[in-house]
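Every protein chain of the complex appears in place save one, which is left out.
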Amino acid sequence: MIPEFEKFKGFSAKNLPKDEPLAPGHRACQGCGEVLALRMVMKALGRDVIVCNATGCMEIISSPFPQTAWNVPWIHVAFENAAAVASGVESARKALMRKGRIPKKHVDILAVGGDGATGDIGLQWISGAFERGHDLLYVCLDNEAYMNTGVQRSGCTPYGAMTTTSPPGKKSFGQATWKKNVPAIMAAHGIPYVATASPAYYLDLMNKVKKAALVNGPAYVHIYSPCPTGWGSAGERSVEYSKLAVETRVFPLYEVIEGRYIMSRKITKPKPVLDYFKGQRRFRHLTDEQISSIQNKVDVEYEKIIKLSEMT
Amino acid sequence: MAISDAIIGWKTLPFGCHVMEPGNSAKFRTGDWRSQHPVTDREKCIKCGMCWIFCPDMAYSQTLEGYYEANMEYCKGCGICAHECPKDAITMVPEEG
Partner (left out) sequence: MAKRVGVEVSIAVADAVKLANADVIPAYPITPQTHIVEHLSDLVANGELDAEFVPVESEHAAMSCCCGSSAAGARTFTSSSSQGLSLMSEILYHPGPMRLPIVMVVANRALAAPISIWNDHQDIMVQRDIGWIQTFAENGQEAFDLTLHAFRVAEDRRVSLPMIVNIDGFTLSHVIEPIEILSQEEVDRFLPSFKPRVRLDVKKPVSMGPVGVPEVYTEAKMAHNEVLKASKKVVVQAWKEFADLFGREYHPVETYRVDDAEALLVTMGSISETAMTAVDAMRDKGEKVGLVRIRLWRPFPGPEFRKAVGKAQVLAVIDRCLPPGAVCGPVGEELRSLFYKVPGAPKIFSFVAGLGGRDVTVERFNEIVSKARAYAKKRPTENYEVIGVREQ
């Protein structure tokens, strides 16, 4: 077990931080599930954190000069390199503290990006940072497409989903590939902590983020982040979809602590995936046959994770 | 604070084009994006704070009596609070005019 976890009692409904390290006035769309997840991440981390943001929705909506929604030190350089920028910040603090040039004080280093910045264009930078063992946490806010540029498909777009570059048509049913298993790729680096989270389960999310920050070394949290604009869903339903994705087993919640898979929430009586698809324009074109094939895949993938959790 | 605050000369631009004042987006009112706003029925409210924790716009805060109130300067009217309220105490009311 990880010794750093022992001193952490966990967040509960009673001790949720009131402070908002991410300020209001940001330009996120109405009902944005991503900024909601980011708000929870920041609540869990507090103010002793330096944030390295990848280009994307969260960067754009939080920093139109001369304004910033960030109450904590924040840097944005480019799309793919947040993990490398964070490596630099962490290395600098290490050297400067050792050389007595800044006070010795632990500060969390958070690198944060969307699913494109994490699973596609930025994969190498994260892999490098994890392999080198920097003490930082990387949070992926997964809204399952390139939303900031106008809803193009990414490697994390689910099978069958309609995006502007995976449109259904006479010869297409939408996204033709299965969602890339990014948390598994991160876990394969042998880093001490990997977790998945969903803003509907806010206590679980915040506890995982805090644990990821406490770990000495690299940690990764993959957070499901509904996007009403990109998914063609009602803004008011963002939290509901965050819950349905878990209840249908589409987005299982688990931790991988030092290689051991631990289910955060076992879904024994799953709802059908159709319940989750309803009301999302991106899945509207799917046939019953396609939906049942997706249902099969969801069941198979869920079983795999259950097996992993039983193995260890 | 409007975008017109960005209209400054290159000589007065902050060092490195950094934003030196933390959290100053709070001066930007996103409330005027709204076409509806939440109204809480305090008879039904159990002060659970779901509206507060699920608000993507940090609009809600707790009053002295323990109720949660949305700041209309930030509320974009998404309706998550009303949708998630376990007691259906929140109603979305269309903006007038």
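Observations
By letter and in written order, the chains are A and B; residue numbering begins at 1 in each of them.
One rule holds in what follows: a contact is a pair of C-beta atoms (placed from the backbone, for glycine too) under 8 Å apart; a residue touches a chain by one contact, two chains touch by 3 or more.
Because the structure is a prediction, the values reported are computed rather than measured.
Per the touch definition above, the residue from A:Ala13, A:Ala92, A:Ala176 or A:Ile262 contacting the chain not shown is A:Ala92.
By the touch definition given at the top, subunit A reaches the unshown chain through residues 47-50, 52, 59-60, 63-68, 70-78, 80-81, 84-96, 98-99, 101-102, 107, 124-125, 127-128, 131-132. Listed here are the subunit B residues that touch the chain not shown: 3-4, 6-11, 13, 15-20, 22.
Throughout what follows, only the chains that are shown with their structure count from here on.
If you check the complex, the residues on subunit A that touch subunit B are 13, 16, 18, 20, 22-28, 30-33, 35-36, 39-40, 62-72, 199, 202, 228, 234-240.
Note for the complex: subunit B touches subunit A at residues 1, 3, 5-6, 8, 14, 17, 19, 21-30, 33, 49, 53-59, 62, 71, 74, 76-80, 82-84, 92.
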